[in-house]
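If you scroll down you'll find the structure; I have some questions about it.
What follows is an incomplete set of chains from the complex, kept in their original frame.
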Amino acid sequence: MKKLINKPEDVVKEELEGIAVAHPDLVKVHFDPNFIVRADAPIQGKVGIVSGGGSGHEPMHGGFVGLGMLDAACPGAVFTSPTPDQMLEATKAVNGGAGVLHIVKNYTGDIMNFEMAADLARAEGIEIESVVIDDDVAVQDSLYTAGRRGVGTTVLAEKICGAAAEQRRSLKEVADICRKVNGWGRSMGMALTSCTVPHVGKPTFDLPEDEMEIGIGIHGEPGRTRMKIKPADEIVEMLMEPIISDLPYKAGDEVLLFVNSMGGTPLIELYIVYRKAYEIATKHGLKVVRNLIGPYITSLEMAGTSITMLKMDDDLIKLWDAPVKTPGLRWGV
Amino acid sequence: MVITRDDVLEWITRYAEILAENRDYLTQLDAAIGDADHGANMDRGFQAVMKKMPEMRDKDIGTIFKTVGMTLLSTVGGAGGPLYSTIFLQAGMKTTGKMELTLQDWIDALEAGVNGVKMRGKAELGDKTMIDALVPALNALKQAAENGTTLSDALERSARAAEEGMKATIPLVARKGRASYLGERSAGHQDPGATSSYLLLRTAAEQWKNN
């Protein structure tokens, strides 16, 4: 295992210590239970937004805490959803009296832990709305399974809901926007290499030099199919087709196109991916009105990419453009 | 023919050791169809439980179970955290104030735990989860109690039933939990949660075999 770490069991703690000394102007880091909270929380009268999940997806979620995005993030162990006590403390820390939105990615662990935290918070008199993100078209949607995973749309939902909360919209409105974003967002990912979970010490799966996994999630889990590696343009077609046909997006739709690195894929390749994704979207009559390109929701050092498309309307565009000031996303301020 | 408070503490202690020994094995299983953390999660949780030993030592079994449950809840995370925590919290409610457990007490406690897992996780038998080890084990215990077997015999049967249930997860296509994202590709692998549940019941059978 080649990583810039000390002891595997200290990875998350030391990462948080790094964040604490790096961004004291933006965030405060609490330990035991671990959570990252806006330096100016709680903000009276503003809906608080809390998210969280396993570590290893940086900058998500901790890097998205700050003005115009999350009020708090709860990092679990690497790829392990955090625990209800973290979520409860984070919720209390950001409660400004207008209620708190939990943005939860659709994993059994995240769902159950956030459910318990919401129950506990409600018991303390805090109004809670929970919205589950399940945008991964690589997984068949079904009532009889855990359903779809929550992936790239999470980042977009956090930005957009953060802006809505900043405008002092009500808990119900912010939660409704979150549901709309989830309903309008679709993602699909692929991996060229596995990642290595620090406490495991070797790659989660073996992928021969000439093969790739299509339909991976963000936890180093294998994808839906393994196949020979192909040119970028063909790979992008394999990711875009199921996205576009799933919603389905219609000619004339305005969309945000988000090309994400799984962690180990550099920007030079992302632009090659973006070029083709943009071409395909345009060929389908979609109007790419906004975009995001970079490593925003990662799987440690995994090489690969995911593409997320989000249908936009005027309100979403305005919320997307609104100022954001976090360690991981910043503009307009 | 009863399980004493000390038996319970020894069982928990031994299970923590078993988890440490099987940490990599459980993680391997989880790497194949999940995210390679089940061993580490369970081990972290039960190490935290072991730190609570001093304060649990002189408590009743209900309090012990509830302490284990609360500790797991705040240290394990993932799907395993709330589920194992639920088993112990629910078992704890059924055993409040008790200093020893009869076979029937143990059945009641486990049943409450298993029902809690079903409620929380909404998994059915055959979904390729820990339910597939827990439910057969519970049924075997009940059957043994009806047949009037000894406590140790009943425990052995429940461990065997858990083992069979665990092995039966191998061909299944997962319908719940992280493995379900793999669809057909999840078949051919043993479920990690069913495995840790089997180990829990196997440890009970070994630990309490002279009771």
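Should a chain be cited, it is by its letter among A and B, assigned in written order, with residues numbered from 1 in that chain.
In this text, a contact is a pair of C-beta atoms (placed from the backbone, for glycine too) under 8 Å apart; a residue touches a chain by one contact, two chains touch by 3 or more.
Computed from a predicted model, the values in this text were never measured in an experiment.
Engineer: Any idea how many of each chain the complete complex holds?
Structural biologist: Composition of the full complex, by label: A x2, B x2.
What we mean here is this: only the chains that are shown with their structure count from here on.
Engineer: Centroid from C-alpha atoms only, then distance chain A to chain B, rounded to Å. What do you get?
Structural biologist: 32
Engineer: Give every residue of chain A touching chain B within the complex, in rising order.
Structural biologist: So the residues of chain A touching chain B come out as 33, 54, 76-86, 107-109, 112-113, 116, 136, 138-140, 144-146, 149, 197, 199-200, 204-205, 217, 219-222, 224.
Engineer: Flag every residue of chain B that touches chain A in the complex, lowest number first.
Structural biologist: Those in contact with chain A are residues 27, 31-37, 40-41, 44, 73-83, 120-121, 174-178, 180-183, 185.
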